[in-house]
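Note that one protein chain of the assembly has been removed; the remaining protein chains are unaltered in position.
Lettered A and B in written order, each chain numbered from 1.
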Amino acid sequence: MTSLMGRLRRNVPGAAGAVIVAAMAVLAVIGPIMWGAEAERIDAAAILQGASPGHPLGTDNLGRDLLARVLVAGRYSLLLALAATLIGALAGLVLGTLPSVLPRRAARLVAGTVNALVAFPGLLLAMFTAVVTGLGARGAVLGIGAAIAPGFARLTQNLAATVAGSDYVSAARMLGVPRSRILTRHVLPNIAEPLILHLTQALGSALLGLAGLSFLGLGVQPPDFDWGRLLFDGFPRIYVTPEVALGPAAAIALAGIGFNLLGDALAKAAARTAVPRGRAVAPAPSGPPPEPDPEAVLEVRDLTVTFPGGASPVRNLSLTVAPGEIVGLVGESGSGKSMTAAAIGGLVPYPGVVTYAALRLGGKDVAALSDKELGTTLAMVFQDPLAALNPALKIGGQLAEVAIVHEGATREQARRRAVDRLAQVHLPGPEKRAAQHPHELSGGMRQRAVIAMGLMGTPRLIVADEPTTALDVTVQRQILKLLREVVEETGAATLFISHDIAVVGELCDRVVVMYAGRVVEELPADRLADGAAHPYTKALIASLPDLDTDRDTPLAGIPGTQPAPADVGPGCAFAPRCELATARCASERPELADLGPGRRAACWEVK
Amino acid sequence: MRTPLAAGLAALALLAAGCGGTGAEGGTAGGGTFTYALPADPGVLDPAMGVLNVTNTTLSLAYDTLVGIDAQGEIVPALAERWTVEPDKVTFTLRKDATCSDGAPVTPSDVAASVNHITDPDTKSPIYGVLIPTGMKAEADDAAGTVTLSMPKPFSFILETGRAIFVVCGKGVEDRSILARSTSGSGAYRLTEAVPGDHYTFKVRREYAWGAPGTSIKDAPETVVLKIVPNEQTAANLLVSGALNGITLYGPDRTRVEAAPGVTKTITPVANGQFFYHQGEDRPTHDPAVRKALTQAVDLKELAGIASSGTGKPPTGLVLHPRPCQGDTVTGHVPAHDPAAAAAALDAAGWKPGPDGVRVKDGKRLTLRYLYATTRGAGVQAAAEYLATAWGAIGAEVKLNGAIDTKLSESLNTTQDWDVVWLPIGVTLPSQLVGFLSGPAAPKGANFAHLSNKQYQSLVDEASQVPAAEGCDKWLQAESALFEAADMVPVVETTVLEAAKGATYEMVAGMFVTTSIRLTQGAE
Partner (left out) sequence: MSRRTGLRRLVRFLVSLAVLVVATFAMIHLIPGDPVRSALGPAAPVELVEARWAALGLDRPLPEQLLTYVANVFSGDFGTSFVTGEPVGEVIMARLPNTLSLALLAVLVAMLVAVPLGMWTAIRTENGRNRGTELTFSATTGAAVAVPEFLYSIGLVAVFAIGLGWFPPAGKAGAITYVLPVAALAIGPAAMIARISRVETLRELGKDYVRLARAKRLPAARLHLRHVLPNTLTATLTVGGLLLTSLIAGGVLVEYVFAWPGLGLKIVESVTQKDYPVAQGVVLVYGAIVLVVNLAVDLLLGMLDPTSAIKET
């Protein structure tokens, strides 16, 4: 909660909301004490007056000061809104959780009733309840509570259903934990936060709802008064002396705004991690750009990605990929390999800043390339093909648009090319598939479609970011085979990013190993088994019993964890986990050093 | 504020508005459209079934009555050109030239059919027993051109009944079903379009030569549109912007409209603000001394200003203007403001101050349940709070009980869970009050406050035996007897503002004087 408050402080509307709500709470406490007598003083000689120095908001039908009444009414109004909200929330909570404890048939009945109630207009529900239970505060509170309850019930039901479907609840159920215990121990604690957020906003609606009932004459009755009644009484005078109605209206609106902003900010604070403020401080590029390497399709020199607060997930990274070559980029998650891919694709999210001495595609600086050139020569493949395809659009259309947008192809030409490319990636029935939506395809088919999308232009570079991780083993192999085939056919340079050194060893020509944002070793793939020099690479390989065995945690054997980008010290980032580490490793960072043809490593202990 | 929710209680205010209208200034123009705002939909248009004020206002354009009334309360000829009155019957002689909107002549049989249809139990007319007294019969003599209304026993206001009957003529006599969506009367206008909830359009009948004496239809507008505007502020906005020619205003917008340029206005008394004490055996207010003390405790002048938001007049009687019996029954008959005397009187009556300031007698606290309609606006609510304060000051504990109209009727007629009720009753004849103020008590009868004022009863009995002209003095004394016994307290005569822009018109008792409608300033 303290961190929640901390985030709140950085959110101006949220802070304003908190201030308003706090002010309302203070008003509720001191209002009747400070102005109670003034609010009750009848003055038959001064009825129905407009604003004057003595009565800034005018007077009512009994000559009572309206400013004092507005201030005094705060306590009652807020208490009523609170009561209505709590009643509604409680009723909703009970209705919403009942289906998860009741037997199946009864549960369905309750759920059906909730659905019918949600369809029932809230105002009518409130009116009926208020009229049936009698005019006045009790009726109004019950009415608004009744109007709020179905929404709460629906929310609770949805949230509870989500939690009930989760693994730990299934596990608890299999262990024979009683349903009521599952509800109190597992379901309720996990849905409490969104419910509390909804409660804050419901408070604002309850205030408005109570005012609406007052407007219809079904609200608080004399001699009690809340803002709704003051508004209702003043409303007929709005064209004559508007201040008498605008005073209470402003109070209602202000309180509503306060609750809304606060609820909003709480929801936001709960929902997402804070974005660090300020601008990223990027290192100045060192010297003039080096001469282009005529052999390389992709040439990266001193690539650094920096985020505000000094975190740099990628540091001074350099690599080249030649035509037809597949370079594997390996490392644990958090090593910066995906950020490298993003930087090459120009996809680093705000507020990240990308700097480099050279970032060239086909010998040209990427910044100088047109959208057309980039869009047709760079192909990207992501981990989850379902997420990478737009669920709302047909496969064919998603493929075709590159040709339409960048090459001015007609719809029909583009479609035909899309079908052709789908055939090229061995998607069965390409015509039919092109007319389908992503959810109608299997995982492997989707990844083929994504690869086909990259083939729509004339790809010179393919960046594949963990393209097989989300797929099952047999499909993985097919996709790897396809990638190899595509590279051979197109001669494109390929950067293959993976945490799985076994896959990389199988597919790639060359391997680049990253640790904590830096390249620690580079070597030919066929030397992986015997030529790895860096202790990290060795550890990676050593953790594999056999190159053909599937494994998810390649570094199970290495103690410790990789440091976060912001925590990297001046020395070798791997030193704390390294068996060979010396005092020098901790204070001084080793540069990449040539060890032979195509082999480089950054380690003091490698000679 | 007057809300549409008030419609339920409108049955009590049987005929609102005395006589009103707007003074004619400037030139007049024939043709054109006169647009008037109704606060609610008139609903059913069958004259036998209509009970709301707005329905009567609407029907008054298309239907004539046997007789009319002028601003002084004098009965004047309408469809009937002359009449003879006896204690239990009245014979009207109809004028010969009146025709129905479908061209048929208006016959005495039509008039008799209109009355007998209402009194037929199968009709279940809501105005039977209210506007048309129970037991009335009508007989026509088409040859003589006369129709006779008779009662089983003497009825003072039998002539005035002629004001309350909208005469259905022509096709509507045979086929009442057509009256739901059209009009079949002899009035100056006929309904040409009905869009319920929005507007009703009427076209003039230039052949209409049987209007109020000395008036003509020649310069009246071609079309009258009644527009439903439930919100008074909206109506005021429309009038000021020129989209309406006439409205009736109850609320705070009166000052704004009065100040607007080009608006002519007339202030018209409309109903009484008043309250009743419940006199059931078990109630503290059964004791006349308590009732008098409670009345004395209140500054009625201040209360009048509060209840009417400063727009009321001192009340002078219980019957709506124009009254068949003229005179002031109130002044000097209501116990005067004197809180000290009030406290002393309560002491004397055995109500001694208790430990918390609330008076106690025989272990019973002096608690008053005050009932009022929440739909009658902020003034009535404020009056409730004012009374609670005033009575609290002399040691009575007041529980305010605001109710919507249906609940109020139920409390009055059935549950009786009140001690004081704020209840305007709009009646056009003193006789219409008798059932409420005497006779069998609720829940069996309509005597909701359990009144049993011997003096009132005997005066009413005497007055009832003779026609109004002779009995009026007694009718007036009977009213005063109620105030002297503090059976009820008349507080204020509330008024409305009849505002007109680009037109002039007159209304009497909530009904249009159709021949008086004129457009001015060359309005379209």
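General remarks:
Everything that follows uses one rule, which is that contacts are C-beta pairs under 8 Å (C-beta built on N, C-alpha and C of every residue); 3 or more make two chains touch, one makes a residue touch a chain.
Because the structure is a prediction, the values reported are computed rather than measured.
The missing chain, though absent from the display, is touched by one residue of A:76, A:225, A:356 or A:382; that residue is A:382.
Here the missing chain is touched by one residue of B:96, B:124 or B:352, and it is B:124. For the chain left out of this panel, the touching residue among A:123, A:196, A:353 or A:423 is A:123. With the whole complex as reference, residues 4-5, 7-8, 11-12, 14, 41-44, 46, 49, 51-52, 121, 124, 126, 128-130, 134, 180, 195-198, 227-231, 233-235, 237-238, 240-241, 243, 375, 404-407, 409-410, 412-414, 432, 435-436, 444-446, 448 of subunit B touch the missing chain. Taking the whole complex into account, subunit A touches the unshown chain at residues 12-13, 16-17, 112-113, 115-116, 119-124, 127-128, 131-132, 134, 204, 208, 211-212, 215-217, 238-239, 242, 249, 252-253, 256-257, 259-261, 264, 275, 342, 345-347, 349-351, 371-372, 374-375, 378, 380, 382-384, 387-393, 401-402, 405-406, 437, 439-440, 450, 453.
Everything that follows uses one rule, which is that only the chains that are shown with their structure count from here on.
The distance from the centre of subunit A to the centre of subunit B, with each centre set as the mean of the Cα atoms, comes to 67 Å. Looking at the complex, you find that subunit B touches subunit A at residues 1, 3, 5, 232-233, 236-237, 251-253, 255-256, 299, 302, 305-306, 309-310, 374-375, 377-379, 381-382, 384-386, 388-389, 400-404, 407.
Those residues of subunit A lying in contact with subunit B across their complex are 42, 44, 47-48, 60-62, 131, 135-136, 216-218, 221-223, 233, 235-241.
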